[in-house]
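Pasting in a structure now, in structure tokens, and then I'll have a few things to ask.
Below, a portion of the complex is reproduced, with chain positions unchanged.
Chain lettering (A and B) follows the sequence in which the chains are written, and residue indices restart at 1 in each chain.
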Amino acid sequence: MIHPIRVIFGDTDQMGVVYYGNYLRFFEASRAALLRFCGKSHRDLDAWGVALPVVEAHCKYGRTAHYEDLLEVDVTVGEVRGASMRFDYAITRGKDAIATGWTRHAAIGPNGRPRALPAEFVAVLSSAAARTPGLGPGY
Amino acid sequence: MIHPIRVIFGDTDQMGVVYYGNYLRFFEASRAALLRFCGKSHRDLDAWGVALPVVEAHCKYGRTAHYEDLLEVDVTVGEVRGASMRFDYAITRGKDAIATGWTRHAAIGPNGRPRALPAEFVAVLSSAAARTPGLGPGY
């Protein structure tokens, strides 16, 4: 799924580019949008009895991004194991490759212990991620 | 002008609400959107020979805002003096008043010294602020 990000002043640093740590904010915004698009917000993950804390994050930086750039974050579901999953991200600005990365998440049950991911949950996420909806301001 | 903001995890703090300092990010995002809507980005302010550094900022907090809230920032042009101007902000979530505030900006010329704001610049901004365009994802 494509999630748009408009770069603001507060995202940049004194090199005149987006601060490297802020890409993890962009990743998070896009995976929240994906969950929301599934009708399953982080809030609603409760309904599945699953929490998805980040256990590992990675980012590889390409072309620099600047103030006012309209970036697109393409978020997809990566490797799914029994009790963990990965989201993959590719950030572009037009044809420029800005950054790629991934986050790995543990699947935790209501009791705070690892649990298997519900197959239906993964299916819903994956099929949503494959779509590219026309996104309005309330995306 | 109305600028939408979707609250992400990274905007919240451990009280479960938007961190108080992040409202200044929301203010900035909305005034950048206003300038952009005028076809006058911060970048293009050069064309007017004007920079607008913030010299004072104020925020009054109302109802708390939460993760995934879709906030609306209404940004308008406040008091304009010879060599400074104010932007006013009102943030709402549906009928809830979340925050109000303002930022005051000095008008600085290319030589780094105070200068009078061009009347046309102020007119363009003010009339743009009065409108509420339908905003797409690239707002």
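Just so it is clear, a residue touches a chain if its C-beta (ideal position, glycine included) is under 8 Å from a C-beta of that chain, and two chains touch if they have at least 3 such contacts.
Since the structure is predicted, the reported quantities are computational estimates derived from the model, not experimental observations.
S.K.: Quick one: 2 copies here, how many in the whole complex?
M.R.: Total copies of the sequence across the whole complex: 4.
By our rule, only the chains that are shown with their structure count from here on.
S.K.: Please report how many Å separate the Cα centroid of chain A from that of chain B, as a whole number.
M.R.: About 27 Å, centre to centre.
S.K.: Per the contact definition, I'd like the list of chain A residues that touch chain B in the complex.
M.R.: 4, 6, 8-10, 24-25, 28-29, 32-33, 36, 41-43, 67-68, 70, 135-139
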